[in-house]
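The full complex has more chains than appear here; those shown keep their coordinates.
First chain written, first letter: the chains are A and B, and each begins at residue 1.
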C-alpha cells in the first residue's frame, strides 16, 4: 500500500504505524527513521501488509502534544480468510483536560483529566452499538491516553481474542466482563449477543463516566447548608448550595455555565435521568431488527423488570 | 432468587449485579433499566442464577459518589460440583480521601487518595488469613476504586483461576506472585500453602501500604535540621524536625494528631515495628492447627532465620 501524508500543522510531524510489521525506514519515528515532515510537505509511506488485526497510527514527533490533541486512528487489517463476526465495532479511548470556558485541550496535563471519550465523544453524544440478537460481536478498543481504561459490558461475558500483537489463540483466551486497555495497546473481544436489552458499556473508573467538574470541589456530603446559601449569595449572587445528600440531584439540573462547558452528568433514559457522562454508551440488542438505526429504548417484559414493593 | 433493596439514603439509588447474567430489566442502571429507587422505597430484583464465580454488586445511580462512599460488596456464586478449595478468602479493595481531622470521605477526589483498604480496613486493623499447611487456598479480590491495585503475596506463587467473566481454563492460567486487579473487575487466584510462616500480602504500590500523610510533605532527606528545629518551634510550638535520615523513625513514634487521624505507618511485629499501613495483611500458615483463630507470631527455626554477623 502507499499512503501520502500531508502536514497541515504549524510544526513538524510524522506518522508511525503502531503494530504494523514493515521496513525500518517506514516506521515513522521522525529523526530516527526519517526526516521530520515540515509544515506543508507531503511524504509517501509504502509497505506490504503481511498480517491482520487491530493496529493504530499516530505521530511520533512532538508526540506528547500531538497525540494529546487527538492525532490518532485505527489501522485495521482484515484477514483474507479469517474468523467472521456479524458486527464489528471500533472504539478509540482518549482523555483530555479542557478547562471549562476554553476550547483547546491542554496537552501539558499528565494526571488530572476532565473529559473521557469514546471516539472523541462523551455520553450522551456517543453512538449506541446496535446488534441483532444472537449475532457474533467483536469490539476493538484502542488507547493512546495516559491511563489504562477498564471497559466493562453488562449482561454478557466475552473472551479476549486479539491485541495489537495479533490473534490470541483459543487456549490463551481469558473470559472477562471488563477489559483493562493499557496505553499504547489495542484489545479485541468477542461475544454472542444472546441477551436482548439496552446494556451499559463504560469505563469502570467512576470519574471517567463523568464530565468536566467531576472532581476538585469541596466535600459537602452531610453538611447542612440551609442557611449558608443565603449568606453566600450576598457575596456570590447565583450561588447554589448542593451536595449535602449526594450528587444525584445534579442529574436533574440544567445549570448555566461558561461557553464550551458540559455538565458533570447528564442524559435521559426511559426511566428518568441517566446521570452519566464520558466513556459511556449502550449496546442495544434486539431480536428481528432489519436495520442498525437506533431502535429506541428497550421495553423489558413486565415480569423481568425490577419492581417497587414499598 | 429474590432480593429486596430498601433505599435508606437521602437520595436516589439502584443496585447493579456486576457480572451476573440476568434479564435486562434486573440490571440495575437507574434511568436506563429501571426507575430510580427513591429515598424510603423498596424494590424487588428477581432472577435465576445460571453461572458461578466471583461477582459484585454496587449502585448504578450517582455512582461516582455512592461507590466512593463504600456502597459495594461481593456477590459470590458457588458451583454445584466445582473444584474445591480448603480456604476461601474474599477481599474488597478500595481507596479513599479522608482529610485528617474529618470523618467523611471526599468522593470528588480523583487521584490523590490517602487511605487504601482491604475490606474497608487498614493495617494493622486488617484480619490475618489463617491457613493450615498444605491446604489449597483461594483468594478472591474485587476492585471498585479509581486505581489498579497490584496485590502481592510472599513465599508462594499462584495461578489466576477466575475473573468476574468466569473460570480461566487451565491452559490459559498464568503464574504470578502479584495480580494487578483493575477497577471494575474481580480476580481469583489459588495456591497450595506449603510454606509455613507469617507471609506478607499487600498492594505493591508503595504509597498504598501507607496511611494518611504519606505524601504531600517537603523533602527533608539529607537536610540537616538540628538548629532549624528550635527556630521553627518559636513560631510553631511542638514542631518536630524529621525525615533527615528517612521516614523509618516514624514507625517508632506515637505522635498526637487531630481527631480521626491515623499515623502514616504503624503496627508491631515479633521483631519490632512493622512500619506499614493501608493494604497490608499477613497470611499465617501453620502445620497442625485445628482452629482458624489468630495463632500469634510464627517462630522460625533458628537455622532458617536471617542473622546478624557484624
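Here, a contact is a pair of C-beta atoms (placed from the backbone, for glycine too) under 8 Å apart; a residue touches a chain by one contact, two chains touch by 3 or more.
Everything numeric in this text was worked out from a predicted model, so none of it was measured.
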Copy number across the full structure, from 2 displayed chains: 3
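Simple rule for what comes next: only the chains that are shown with their structure count from here on.
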To lay chain A over its twin chain B by CA atoms, how big a turn is needed, in degrees to the nearest 5? 120
Using mean CA coordinates as chain centres, what's the gap between chain A and chain B in Å? 28
Which bits of chain A are touching chain B when the two form their complex? 111-112, 148, 150, 152, 154-158, 171-178, 180, 195-200, 203-207, 209-210, 214-219, 221-222, 244-249, 251, 265, 267-275, 282, 298, 300-301, 304-310
Given the complex, residues on chain B that touch chain A span 4, 6, 9-12, 14, 16, 18-19, 21-37, 41-45, 60-69, 102, 104-111, 144, 146, 148, 163-169, 171-172, 182-185
